[in-house]
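Apart from one protein chain that is not included, each protein chain of the complex appears where it belongs.
The letters A, B and C name the chains in turn, as written, and every chain counts its residues from 1.
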Amino acid sequence: MCMTSAPLSFRPEELLADVIARLIGDVRHVAVGNASPIPATAALLARERGNGRPYVSLLGSPQHTFWTDGGRELFDCAGQGRIDVFFLSGGQIDGHGNINLVSIGDYAHPKVRFPGSYGSAHLYYVVPKVILFRTEHSRRTLVPDVDFISAPGANAPNVYRPGGPIALVTNRCLFSFANGRFTLDSVHPGHSVADVVENTGFDFDRPAHVPDTEPPSPTTLKLLRETVAPQLAEVYPQFALQVFGVGQSALTG
Amino acid sequence: MCMTSAPLSFRPEELLADVIARLIGDVRHVAVGNASPIPATAALLARERGNGRPYVSLLGSPQHTFWTDGGRELFDCAGQGRIDVFFLSGGQIDGHGNINLVSIGDYAHPKVRFPGSYGSAHLYYVVPKVILFRTEHSRRTLVPDVDFISAPGANAPNVYRPGGPIALVTNRCLFSFANGRFTLDSVHPGHSVADVVENTGFDFDRPAHVPDTEPPSPTTLKLLRETVAPQLAEVYPQFALQVFGVGQSALTG
Amino acid sequence: MFQAAKSLDDALSAIADGCMLVVPREVAGVPMHATRALIRRGVKRLHLVALPTSSLQADMLIGAGCVETLETSAVSLGEFGPAPRFTAALTVGTIKMKDATCPALHTALQAAEKGVPFMPLRGLIGSDVLKYRNDWKVIDNPFGNDDPIVLLPAIKPDVALIHAAMADRFGNVWIGRQRELATMAHASAKTVATVEKIHDGNLLDDPVLAAGTLPGFYVDSVAVCERGAWPLGLPDAYGADAGHLAEYARMAATVEGFAEYLDKYVYDKCAA
Partner (left out) sequence: MFQAAKSLDDALSAIADGCMLVVPREVAGVPMHATRALIRRGVKRLHLVALPTSSLQADMLIGAGCVETLETSAVSLGEFGPAPRFTAALTVGTIKMKDATCPALHTALQAAEKGVPFMPLRGLIGSDVLKYRNDWKVIDNPFGNDDPIVLLPAIKPDVALIHAAMADRFGNVWIGRQRELATMAHASAKTVATVEKIHDGNLLDDPVLAAGTLPGFYVDSVAVCERGAWPLGLPDAYGADAGHLAEYARMAATVEGFAEYLDKYVYDKCAA
């Protein structure tokens, strides 16, 4: 990889949003969980590029969700096959695509306890494209085997599983996921394959030449900063201000 | 039985409502299906006698039901054990308490087709006190064995069945139901045991002496005519007018 | 996802010959105007699921030859007597009947709503309703001890057809307490709604209206049909037209009378 010493003309969040928007692709409905500003940015970017498609649900925000059937509707909707893309993360993620949102150490006497599995043990199975997103790319987070499987990356062929992971996006790189293994697809500008290998606890495949992650184009940056950022500010005002310098008042004031 | 030639001082509907109100007993919640004015009269009478207990749901009437969860709520409510008394009928009712709401003759090529089983194949099992009510007491309606079992009167002991029939009320008499058989409990004034035997297609038990059905007391008649009838008129205006001479305008005008 | 319909017929184009169509019970807002349009179009071979019962709608669709299979718990005109075309079709054997019991249909639609292949239901054991449904199964409750229980497979209709008081321009439909309409939409691949009127603004913006709203996310098309449930009623809006239902019961008692009824009230568009 060719390191550039010139300062980047975009912020890391913009790169990640662009990467994720490409992963989303041409689908009907993307749902984004609470406290996920970068996936939310990506979903809104995909919607702008698709002229209103996909439909985007931002779960933290009553204004950006249509639910009228209570807390179960998200899961029912996914079970119906009406959510095409969702995002999950993990205190640990392993090389088999297993995610751990529960604990480190022995389950009965954990060293570290995380909040819990949330809806992962259902959504990971039924949403066709689950994008794993964890900015911290380290041997602490990306491990050979998780201590607790909140939801597995893959199942035996007879298990009903229309969904599962398609990729893992970190602050360093993009992995794709297929056949129970990750493949290094590209390394973000400012990072190297050696960095990725050193900081990844699990084995992964990689081609002889790993490309740089394509930086966001001027068109994309313009779209992000001028069109997406004001929409984002309604839900993530602090993030929008910090990353894009856009305040909520631009829209609502 | 001692036949009286003096005209009755009450209408048959009043007698039946009184009989049914006694069967209802001291419970929390009575639900009455559509187009069932006599059971509705009985439920309202029971509520008056109980100072507001039981709670009465008249299913035909949005004003007399609390449902806000759609058409399933009645059945869910019964499944929760929150309906203590319900009424069922049948094109045929047999001596095992089986009811037929579907067809006469071969199911595939019926001679007579009725509307269908409605909720009977669930409610008959889960409502503790189901009162069978069929005014037409004949060998056509009360048969040895029904042609189609919409819902059976009894099940094997291992089948989950907290509910079932407790009685059958007709224009001629009151049968109680226990251990898979009917017993003739009382014969309504103006009818005889011989009448009942002649017009019943199924075998039933009976004591050596079958009492007359107790006629409604003056207090009950006063309650029915003065307090229950105006309430009934909201839901069954024609019935209230015809039986009690009470118009809806008494309440709402 | 929602697209504004150009016309009622355009909205109804999702209802193809041979599809599985789910419709609501006779008191929940029945799209009768749309039903007449379907009969005029001559839709064929419907697998009609009436949740959980029906009256005029199923009877007319059967009489007009639109139905191949009927799945419901009862069809009746209520105080106006038996449903004559339903009764005739079943005694002659011209349609396939899948007799159910009301909560079985609610449950089977909820199974589809939740994306599971089946749901259990108490009752049914020892009934002929169960005996004649070879698509239903009895298992021993794994949480019990010698406790048989019925499992019902999910019903996943191609289209749900509903009528409601109002919709907005985003396809959101106000269904009020008729929550089975939401379950029908959730369970079905597509949903077509007719409504009395269009609500200005977005129904989801008002928390009080939103509580009774089926989101446009589930609704494919909406057409305005004022008094669209006539001659049936619409909850909290208008009652059934008793005179007309009595006329229907009388005319539909014979094949000839039913044909006359269709001529008068269905094929003559102005009267519909």
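FYI, a contact is a pair of C-beta atoms (placed from the backbone, for glycine too) under 8 Å apart; a residue touches a chain by one contact, two chains touch by 3 or more.
Keep in mind it's a predicted model, so treat the numbers as computed, not measured.
A.B. asks: With touch as defined up top, name the shown chains that contact the chain not shown.
C.D. replies: When the entire complex is considered, the left-out chain reaches A, B, C.
A.B. asks: Using the touch definition from the top, which of B:Gly79, B:Pro165 or B:Pro230 touches the missing chain?
C.D. replies: Hidden-chain contact among the options goes to B:Gly79.
A.B. asks: Write down which of C:Pro24, C:Gly63, C:Gly126 or C:Gly212 is the residue touching the left-out chain.
C.D. replies: C:Gly212
A.B. asks: Out of C:Lys137, C:Arg169 or C:His244, which touches the unshown chain?
C.D. replies: C:Lys137
A.B. asks: List the residues of chain C that touch the chain left out of this view.
C.D. replies: Residues of chain C in touch with the missing chain: 107, 110, 114-122, 137, 139, 141-144, 147, 149, 151, 153, 175-177, 207-212, 235-236.
A.B. asks: In the full complex, which residues of chain A touch the absent chain?
C.D. replies: Residues of chain A in touch with the missing chain: 34-35, 62, 67-72, 75-76, 79, 101-103, 107-126, 148-152, 155-156, 158-160.
A.B. asks: Over the whole complex, note the residues of chain B touching the chain we left out.
C.D. replies: Within chain B, the residues touching the omitted chain are 28-29, 55, 66-69, 72, 75-82, 126.
Keep in mind that, in the parts below, only the chains that are shown with their structure count from here on.
A.B. asks: Could you grab the centroid distance between chain B and chain C? Build each centroid from C-alpha atoms only and quote it in angstrom.
C.D. replies: 30
A.B. asks: So what's the Cα centroid distance for chain A and chain B, whole Å?
C.D. replies: So the centre of chain A lies 61 Å away from the centre of chain B.
A.B. asks: With centres defined as the mean C-alpha position, give me the chain A-chain C separation in Å.
C.D. replies: 41
A.B. asks: For chain C, what residues touch not just one other chain but two or more?
C.D. replies: 182
A.B. asks: So which bits of chain B are touching at least two other chains?
C.D. replies: none
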